[in-house]
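The complex appears here minus one protein chain, its other protein chains still in place.
Read from first to last, the chains carry the letters A and B; within each, the first residue is number 1.
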Amino acid sequence: MPIIAENISHVYNKGQPDETYALRDVSFSIEDGEFIGIIGHTGSGKSTLIQHLNGLLKPDSGRILIDGRDIMSKDVSLRGIRRKVGLVFQYPEYQLFEETVAEDVAFGPKNLGIPPDETDQRVREALRLTELDYDEIADRSPFELSGGQKRRVAIAGVLAMRPEVLILDEPAAGLDPKSHVQILEMIRRVREERKVTVILVSHNMDDVARLCSRVFVMEKGELILSGTPREVFSQTELLRKAGLGLPAAADLIFRMRTLGADIDGDILSAEEAADAVIKWLRKKGKRGR
Amino acid sequence: MLRDITLGQYYAKDSVIHRLDPRVKIVAVIVYIIMLFLVRDFIGYAVSFAAAAAVICASGVPFRFILRGMKPVAVILALTFLLNLFLYPGTVLLSAGPFHITQQGLHQALFMACRLILLIFGTAILTYTTKPMKLTDGMEALMSPLSRFGFPAHEIAIIMSIALRFIPMLVQEADKIMKAQQARGADFESGNIIRRVRSLMPLFIPLFIGAFRIAQDLAMAMEARCYRGGTGRTRLHVMKLHKRDAAASVLLAVYAGLILAERILPALF
Partner (left out) sequence: MKEIEMENIIRIVDMTLQYPPADEDADPQTAIDGLSLEIKEGSFVAVLGQNGSGKSTLAKTINALLPPTGGDIFVCGMNTKDDELIWEIRRSAGMVFQNPDNQLVSAVVEDDVAFGPENLGVPTEEIRQRIDDAMKKTGIFEQRKKSPHMLSGGQKQRVAIAGVIAMRPRCILFDEPTAMLDPKGRLEVMNIIKALKKEGITVLLITHFMEEAAEADRVIVMRQGKIAADAPPADLFSDTENVRRLGLDLPPAVEIRELLRAGGVDISDDVLDMGSLARVLCAGAEVTDGTERRRVREE
């Protein structure tokens, strides 16, 4: 189910003196099974962009095609789009409301008119995918769970709709390092098992570099750069201008180059950085003799 | 759109009206409102209108902004006008089927409409020229003599100022929760009343829980910053009366005098 955005723009306060483009002429296409990372500093339009992909916001111009059809056209059901494109907002645990975990996770499927048997099955599946124990947790109140568990329940609530595209806005924000790693690992596993397309909005360049197959860089409402992590994170100047950092390893190499070290190649992981540095030190050592 | 909502409707400008002490402005509006209810005929309204118009001119707030403030009450205004127009007994001027417009009805309808419009002018000019925080400060100062009799003047003021701070935030939060539930297929728009009210639960419950969480956090943050009620507190903004405030008070007295004279004098003669 490919997603295509054609020249979408979104304007706040149109026609007023404080008119601002939250999105300006953004175009891209996302193929099935991709793992997209969206980076950009706060206010760059990331959140506005993802809300367009399931019809929560309407573009002021341009269109979004899902399965080749404009999602804003009259004969496309928005509810159908929202089933296919699951969106997990930032701090989703603050949106839980039901008395029990099972009921909360079932909210989506119920809204879609899924029969009770299948709903129950989906709830079990979603809790399993988010690595929660159904028997232990299903009948408990979501409000008595720990922060990390609540977040998983909220993600399960979206997974229970069996989306084909899963969009997550900063799923690891505010978690401790252990839960941070666990939640991203969980997303990676869900992607493999359910074969969903994943779109991850993140401030963490290392996560994006490690997980994503393609990265979109947003600045001031525009999509200024897209490509593989290696391509994107080699554009240090452009990223710097967009107020963004680099993955740790790329950051080290960038700093060393600034200090005059002639290290080649686009480096993303710590291992690559260590290898490149050692190779450079050896070369320098030989030359030094 | 929800995110565009801001509380109050302050119009930033540096006019003499903006600079007046909020206490003077609040008292002036109260006096003005009382006078409007004392006015008996259109002469009184003409005087009031002239006074309001003079203040609006001096404030530099464009007239269309004042008119915009009438939008939310337009329905009430129209309803008052029509009810008075058609239902007031008296000499019939015009009639169409069951509807009669009487001379007294027309008079009454115009009279009430004038009163309402002038009321809105008064309150609009107060909110356009006074920042909400200043209004709160002014009210606290005006009410503080009452605290001797156990009236919680400081508490009311702090509640108002916290509301000013957090209502826009809660509105944003509501917008976010609504979108999140919509993303899970929730429908807030269709169905009958009962269905619609029920469909709001996924919005209200997280919103209330969120509000309690904020309240808890805020209470702790206030305590950590040594908040212990109104006693022993000093203020960053101390209100001082200036010459312009004295002048405004004199003008207010002149206006009130005119209205009262107009009301009382004919009765004396």
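The working rule: a contact is a pair of C-beta atoms (placed from the backbone, for glycine too) under 8 Å apart; a residue touches a chain by one contact, two chains touch by 3 or more.
On a predicted model such as this, the values are computed, not experimentally measured, just so you know.
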The chain left out touches which of the shown chains? A, B
Touching the absent chain when the full complex is considered, from B:A96, B:L236 or B:L265: B:L236
Sole contact to the chain not displayed, among A:L78, A:M186, A:L238 or A:A261: A:A261
Touching the absent chain: which residues on chain B qualify? 131-133, 161-162, 164-165, 168-169, 213-214, 217-218, 220-228, 232-238
Extract the touching residues of chain A with respect to the undisplayed chain. 41-43, 146-148, 173-180, 203, 206, 243-245, 248-249, 251-252, 255-256, 258-261, 270-271, 273-275, 277-278, 281-282, 284-285, 288
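Keep in mind that, in the parts below, only the chains that are shown with their structure count from here on.
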Could you put a whole-Å number on the gap between the CA centroids of chain A and chain B? 45
Given the complex, residues on chain B that touch chain A span 1, 3-4, 176-177, 179-187, 201-202, 205-206, 209-210
In the complex of these two chains, what residues of chain A are touching chain B? 12-13, 51, 54, 56, 79, 82-83, 86-87, 89, 92, 94-97, 107-108, 111-112, 143, 157-158, 161
